[in-house]
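Removed: one protein chain of the complex. Kept in place: all other protein chains.
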Amino acid sequence: MLLARMFNALDRLRAPRPVSAHCDLPCGVYDPAQARVEAESIKAIMEKFNASDDPYFRDRATLIKEQRAEECNHHLDVLWYQYFQPAHLEKYPQLHELFWSTKKLTSQAKRANDVAIADQLLAKINEIADIFWETKKA
Amino acid sequence: MLLARMFNALDRLRAPRPVSAHCDLPCGVYDPAQARVEAESIKAIMEKFNASDDPYFRDRATLIKEQRAEECNHHLDVLWYQYFQPAHLEKYPQLHELFWSTKKLTSQAKRANDVAIADQLLAKINEIADIFWETKKA
Amino acid sequence: MLLARMFNALDRLRAPRPVSAHCDLPCGVYDPAQARVEAESIKAIMEKFNASDDPYFRDRATLIKEQRAEECNHHLDVLWYQYFQPAHLEKYPQLHELFWSTKKLTSQAKRANDVAIADQLLAKINEIADIFWETKKA
Amino acid sequence: MLLARMFNALDRLRAPRPVSAHCDLPCGVYDPAQARVEAESIKAIMEKFNASDDPYFRDRATLIKEQRAEECNHHLDVLWYQYFQPAHLEKYPQLHELFWSTKKLTSQAKRANDVAIADQLLAKINEIADIFWETKKA
Amino acid sequence: MLLARMFNALDRLRAPRPVSAHCDLPCGVYDPAQARVEAESIKAIMEKFNASDDPYFRDRATLIKEQRAEECNHHLDVLWYQYFQPAHLEKYPQLHELFWSTKKLTSQAKRANDVAIADQLLAKINEIADIFWETKKA
Partner (left out) sequence: MLLARMFNALDRLRAPRPVSAHCDLPCGVYDPAQARVEAESIKAIMEKFNASDDPYFRDRATLIKEQRAEECNHHLDVLWYQYFQPAHLEKYPQLHELFWSTKKLTSQAKRANDVAIADQLLAKINEIADIFWETKKA
């Protein structure tokens, strides 16, 4: 049994994971990784900001983080209003609140350099990703 | 041996893969998945374009594919001139040619709806990703 | 009494209505008119599209409507995740569903030239605006 | 007479004001409120900038004000070269100078945090709006 | 004398011409070539549009021309309200009308594929460039 599951896991490892983007055509391709990559970038920028005392570097970090947070919010937006359908909402009634609080975190991530915010943002995006991949399997 | 490799594989499966974005701060986060997701979207758009004979739908597909190809090209650009360093070029002297021909494919993907182009683009991005992840392990 | 209310109404007519934009600073300026103007534009474009049989004009209408719908969606997004706070949600529990269905309408407005969709979008934005101005008075 | 005018005023209050956007299709929808909302945002950002001594907050205010001023300038631009026609210019020969000096104020609003500049910008936008609504009535 | 002037001319040929961009810092770098290059692109796109009967190619030409005209208009805008100052207006009172009619031509260039429009646009941009370089020499 265990072995069978392991082989299945290996299989999934090798097969390129079905990827996902967006566009409202809709093209049908979506992937929570797009939001997650931006959130990782936000966290890395915060860490570099906190580790530096160069005002010029901090200026650049600030403006770049603003853009990354905007991109992160955009990718979340696409998942929320383009990908998810009424049937998903019925099964996962927490979706609205989950997206709202996650997007609120992108605002907070702009307004400060507290790495804990970035960690919460990443955790929320993982929650969203788990639901997303469950709906894909269904 | 096989079992050990399988466990390693499982490990990699569970551990969230180190993600990657960009920004030229640099934040140090990069991920070829960003380009790949856009290329998957391009392919899906082509397929939907070819399956439709509605001029309105085709118009929208055309303009959205143009944007996705531009995004794809942008993510490739970030990897090429921001991530890769002289030491990488020494080890992978094919990098310049590889990126150039991959970016040329984003142009071709704009100019037609030939799914074979999208497949070549995806194959090239996978080649780039393989090199990228090798440099990460090094 | 009636006269007094009429004078008040006139007063409000003359005094420039407090306007509102956005930015996530936050600057504290928001205004549902931003979304509404884009929705009016969407409706006008649909009408002109339907009245024309020139493929070149229709192409341009299609791409411009796509942009206007994107702008409309963006302004809705700002209101939803930047302006509205937990206390508002308590008083107006319908907000999440209202924004979600309104944003879904921006997708539909991209995908077709059915003026009824634009009318529904405008009606939904008016619902949002009513709640917004109520929270401002509170 | 007065009463009649008051009722008319109330009527106008209730009837949703004809809104206006832009796009060069042209869709025919324009509204000076778009520029005004951005100018209000500029003013609010300046006030918050002046009230703060946190360099991080000031950095963000600076970059966001730059964007708002750019948006404001864009909406003015649309009115000037897309909406206004030769016949308007004949009746309002001050239009070119009015738009030029208003746009110059968006530059000044970027370059400093003097609230008086924002007030002048708002006053100019109101002048433009008055002319705009007069041409609509005509 | 002639020879001396010719050598001067050659000198100017070799010396990189003082270039110009924009940004409202202001950086002080402006160049009418930026608008002109976009106008040349507009003309070339029109010619290719007219020479083709492939609806897919024409779609792409249409959306790309829209962008180029927008860029052209933006570069004109920068010259008009950022570069030119009251003293220039006094010396060249035709400037407002010149820019207005040139920008009107960018609208017309979006709305049709009449190469004569592109030629008029180019001629107007040359007029602007002549004045610009005169003010630079002054």
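In this document, chain identifiers A, B, C, D and E correspond to the written order of the chains, with residue numbering beginning at 1 in each.
Throughout what follows, contacts are C-beta pairs under 8 Å (C-beta built on N, C-alpha and C of every residue); 3 or more make two chains touch, one makes a residue touch a chain.
Just so it is clear, the structure is predicted and the values come from calculations on it, not from any experiment.
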item	value
Among shown chains, those touching the left-out chain	A, B, D, E
Residue numbers in chain E that touch the chain omitted from display	6-7, 9-10, 12-13, 16, 19-25, 27-29, 31, 33-34, 36-38, 40-41, 44-45, 48, 60-61, 64, 67-68, 126
On chain D, residues whose C-beta touches the chain left out of the figure	55, 58-59, 62-63, 66, 110-113
Those residues of chain A which, in the complete complex, touch the missing chain	55-56, 59-60, 63-64
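The rule is short, and it goes like this: only the chains that are shown with their structure count from here on.
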item	value
Each chain counted as touching chain D and chain E at once	C
Matching chain pair for B-C (criterion: over half of the contact pairs shared, by residue number), options D-E, A-B or A-D	A-D
Pair exhibiting more inter-chain C-beta contacts, A-C or B-E	A-C
Centroid spacing, where centroids are CA-atom means, of chain A and chain E in whole angstrom	42
Centre-to-centre distance between chain D and chain C (centres being mean Cα positions), rounded to whole Å	18
Junction residues of chain C, two or more chains touched	24, 55, 59-60, 63-64, 110-111
Graph class of chain-chain contacts, one of line, ring, star, complete, other	other
